[in-house]
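Attaching a single structure in structure tokens format; questions to follow.
The other protein chains are all here in position, but one chain of the complex has been omitted.
By letter and in written order, the chains are A, B and C; residue numbering begins at 1 in each of them.
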Amino acid sequence: MKNTFGTNVSVTVFGESHGPAVGAVLDGMAPGIEIDYEYIKHRLKLRAPVGSISTSRREDDDFEILSGVFNGKTTGTPICIVIKNKDVKSKDYSDIKNIARPGHADYTANVKYHGFQDYRGGGHFSGRITAALVAAGAIAATALKNKGIYIGTHIKSLGDIDDIGFSDYRNDIDRLNEKQFAAIDDNIADAMKERIESVAKAGDSIGGVLETAITGVPAGVGEPFFDTVEGVLSHALFAIPAIKGVWFGNAYDMRESLGSEYNDEFYIDGKEQIATKTNNNGGINGGITNGMPIIFSCAVKPTPSICKKQNTVNFESTKETELIIQGRHDPAVIHRARAVVDSVAAIVICDMLSGRFGTDYLR
Amino acid sequence: MKNTFGTNVSVTVFGESHGPAVGAVLDGMAPGIEIDYEYIKHRLKLRAPVGSISTSRREDDDFEILSGVFNGKTTGTPICIVIKNKDVKSKDYSDIKNIARPGHADYTANVKYHGFQDYRGGGHFSGRITAALVAAGAIAATALKNKGIYIGTHIKSLGDIDDIGFSDYRNDIDRLNEKQFAAIDDNIADAMKERIESVAKAGDSIGGVLETAITGVPAGVGEPFFDTVEGVLSHALFAIPAIKGVWFGNAYDMRESLGSEYNDEFYIDGKEQIATKTNNNGGINGGITNGMPIIFSCAVKPTPSICKKQNTVNFESTKETELIIQGRHDPAVIHRARAVVDSVAAIVICDMLSGRFGTDYLR
Amino acid sequence: MKNTFGTNVSVTVFGESHGPAVGAVLDGMAPGIEIDYEYIKHRLKLRAPVGSISTSRREDDDFEILSGVFNGKTTGTPICIVIKNKDVKSKDYSDIKNIARPGHADYTANVKYHGFQDYRGGGHFSGRITAALVAAGAIAATALKNKGIYIGTHIKSLGDIDDIGFSDYRNDIDRLNEKQFAAIDDNIADAMKERIESVAKAGDSIGGVLETAITGVPAGVGEPFFDTVEGVLSHALFAIPAIKGVWFGNAYDMRESLGSEYNDEFYIDGKEQIATKTNNNGGINGGITNGMPIIFSCAVKPTPSICKKQNTVNFESTKETELIIQGRHDPAVIHRARAVVDSVAAIVICDMLSGRFGTDYLR
Partner (left out) sequence: MKNTFGTNVSVTVFGESHGPAVGAVLDGMAPGIEIDYEYIKHRLKLRAPVGSISTSRREDDDFEILSGVFNGKTTGTPICIVIKNKDVKSKDYSDIKNIARPGHADYTANVKYHGFQDYRGGGHFSGRITAALVAAGAIAATALKNKGIYIGTHIKSLGDIDDIGFSDYRNDIDRLNEKQFAAIDDNIADAMKERIESVAKAGDSIGGVLETAITGVPAGVGEPFFDTVEGVLSHALFAIPAIKGVWFGNAYDMRESLGSEYNDEFYIDGKEQIATKTNNNGGINGGITNGMPIIFSCAVKPTPSICKKQNTVNFESTKETELIIQGRHDPAVIHRARAVVDSVAAIVICDMLSGRFGTDYLR
């Protein structure tokens, strides 16, 4: 399957940047989960472009739920969420329909879809599609919160600016989920925003690393050999445009460490529970959760749309050409992508919990 | 599904470290692919422990093909490969069946399987299972070579020792695939081996980063939104024990770069083909291959089995305890894991090509 | 997955009878297939209730395509089709929300969804959902026609009234697909309609058997052991409400025959092609197409909604009660279900062809 992901809880996405709508069908969610419309709006707002650090395309992201909800609660049947596209300026793209924007999917889509793809604004490859995922993920996150499971993401680094790390997970997650710009340290957030603005002024773009923490997932979840927590999460996360790397725990920062440093020693914590002193493995041993917070990082590449002149090709004529991208675009997407990462993670965790403990577990 | 991966070409693994056998069922491979028994043995040897830098458990890795092969060629039906376990010393493990070895899956397996898991030598979580994957992957790699697709992996870094990068992909891949220890630079290989030996003497272990190149995959392969090349590859790669991070192209090294640096400009190459000057995106745009080499890196954590005393818990009694691991283990697995990474990549690429171009494409 | 079916071409359905809309997401269709809006309308009309032999609920079945279509052609990305519910009289159902209508899913849905299901008009279990499948199937059927593959279904029997059999497949299929009431013989069609009317007057309902022919599928399609043509088709067909049996070729009529009668002898036909003289196996040997028409039959049970007083239970109070169903319902659905069967078959055949010959095969 191509646009559907998940086993027991699954999500199907559809839509193009400049088509009538984007949407998602969230299937397999337990019945009886309250639909918190304000929370969904809040999550959509966290993904929405704000101020000068984002594209000037401004969608209200009004969403409509077409199915699977009755009396304000999930019914257990598929939930179709539709978000109409309104602020569409399609003519921006018609001139460059055969020009491969470097770093974008224009060329590869043309090879795969033989010229029939909707090229406007990136079509199905646009980050716009992720709005629907965010709405679906908000429902999943509500279900998880009912089980004491919380997810939060911060911008671990933007270019060479590093945020501080998580210290108190629950508190940090709560605070992050209220912030439009998700750095744990507010001063660092300001520095990051300034950097984005300065990069934008230079007609360029910037990326970084997102780090996500998920607390409250019980030990014993994950289905090795292949459906490890790492494998299933990464599979879904790489669907998010611009994500080019995923690692768990301290896999990258400690890549030069020795086993005696990397191993997480077990101990009995204050609640007579088995825990680990460090969490370099990101809460996962052998592909299965160990009860510690699940920690993973995503490398987000700089937005490929930049204002500078670039060399490229016209794939219709197979000739070289130069390109200056017009239209509206983001100097960085990392601060918007964090809401998508949270949502994808929420859906995947719902899937894994439902598979492990049954379809009624989350209600 | 848990131990089966793939859509059009799939692989199912089974076995435990100290059980009768490990094995794999490779399904959906095109008919008519020659089974090169010597090549399979060669690949198994690349994974096998050699010398003082690996465990002293020495299996001959004799494999038997039970099905799916007739007159020396694949029939198109499932190929079951079985590798018997012979050099088994199970008593090494009985004393510590309830002790959670830090960094291992003992505790998480116990939670998930309620004490019924085969704890000997890590059971189903042992790297031993990957022998079967290597054999299956050798068949997949043969099919790919027939289509001009080649895969090779080098140890990009071991601790703080860095190998040189790929310069001539086809040549480097061919040379790597002949080497028992896969660094591109032979002097660096020696330094890495010495490092492993010195770490081993200290009773410790070490990890690093593997980098893989796949050449010859045509443009237009990959099934976004979810079944991107990155997503499907990473899903499978994280099944390999000790892999904790996967990134594509230069996602990590260039995480501080600007879009103008990261974007891969397109041009028309000497064969009138569309190509990119750089390959920071690792041959993939929008989840679809662009015809450039597919490049990805895997972070391999230090082997969790070390000889030093560690603090941990007995999960049966829920009491803290100390542990000194006896038995045979590897001070590093990265030089053995490279053969597994190649194999997993080969199977995944066969799957994606078969889905894109049909079940007869690889014959 | 629950509401998604298919591997290389898949369909996801959503919606409830009295919710905002029903819909389907058709994914994996090749790019470049023309969207024939009139043909989709025509197919929807074949499923729509007409005259006194169907429910008095009259929906215009206006559909909207939200994605996956650009310049009138498929793009290769998911196609979301939405059909709004308009003629909704929800109060008809509120009185009986806890009463299990015999033969319906009210009770089983209540057990599964714990009372959160949308009970109005059968909710997600309503035949209404199949409208979206019909629209999706019309797109699939268009793609198949481009490859010379045609699908048609007739009412093989209604109660004890039998239609004549197929004689000239292509011609019969074309004629059936123009008929609102799909018997091959028009006089028999009249008799069947009269029977439905008389059953309706008696407050009862009636079922029968549908027989479907698919011509033009090349030999060699089907993926045994499990993904046989029979297995995949039946899996999808049983999703259609009221279908309780599926058989291929003459499996039922010839269940008392000997092998010498049942075997289909091969011969070389006038076009130097291998063919069979009879087609008792329904065009499938060993789960793989043999090039002959694929023939299957579906048993359609009498509509469970009848006007007669029935004994049943209130599943909230767990007490016995009597029920006379109010509201609008069908004395028979078999003449409407034929359009759904065609559509499901079209989607499944697209899936199997795309898997066998690649994602570009149907364009």
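For this structure, a couple of remarks:
Everything that follows uses one rule, which is that a contact is a pair of C-beta atoms (placed from the backbone, for glycine too) under 8 Å apart; a residue touches a chain by one contact, two chains touch by 3 or more.
Predicted model, so just to flag it, every value in this text is computed and none were measured.
Interchain touches from the omitted chain, evaluated on the whole complex, reach A, B, C. Touch with the chain omitted from the figure is made, among B:G28, B:G103 or B:P331, by B:G28.
The residue touching the chain not shown here, chosen from C:V25, C:I214 or C:V232, is C:V232. The residue from C:D27, C:E59, C:D163 or C:E223 that touches the chain not shown here is C:E223. For the chain left out of this panel, the touching residue among C:I81, C:L176, C:V199 or C:A337 is C:V199.
Seen from chain A, the chain kept out of the figure touches residues 7-8, 355-361. Although one chain is not displayed, its contacts with chain B can still be listed: residues 1-4, 6-7, 10, 12-16, 19-23, 25, 27-28, 31-32, 64-71, 73-80, 82, 112-118, 123-124, 360, 363.
In the full complex, chain C touches the omitted chain through residues 1-5, 7, 13, 100, 102-105, 107-109, 111-112, 124-125, 129, 157, 159-160, 199, 204-209, 219-228, 230-232, 234-239, 241, 243-249, 251-252, 254-268, 272, 274, 276-277, 280-282, 284-290, 299, 301-306, 308, 310-313, 315, 318-320.
Definition applied: only the chains that are shown with their structure count from here on.
Across the assembly, the mean Cα position most removed from that of chain A is the one of C. The distance from the centre of chain B to the centre of chain C, with each centre set as the mean of the Cα atoms, comes to 45 Å. Centre-to-centre spacing of chain A and chain C amounts to 38 Å, using the average Cα coordinate of each chain. As a whole-number value, the distance joining the C-alpha centres of chain A and chain B reads 27 Å. Touching two or more other chains at once are residues 7 of chain B.
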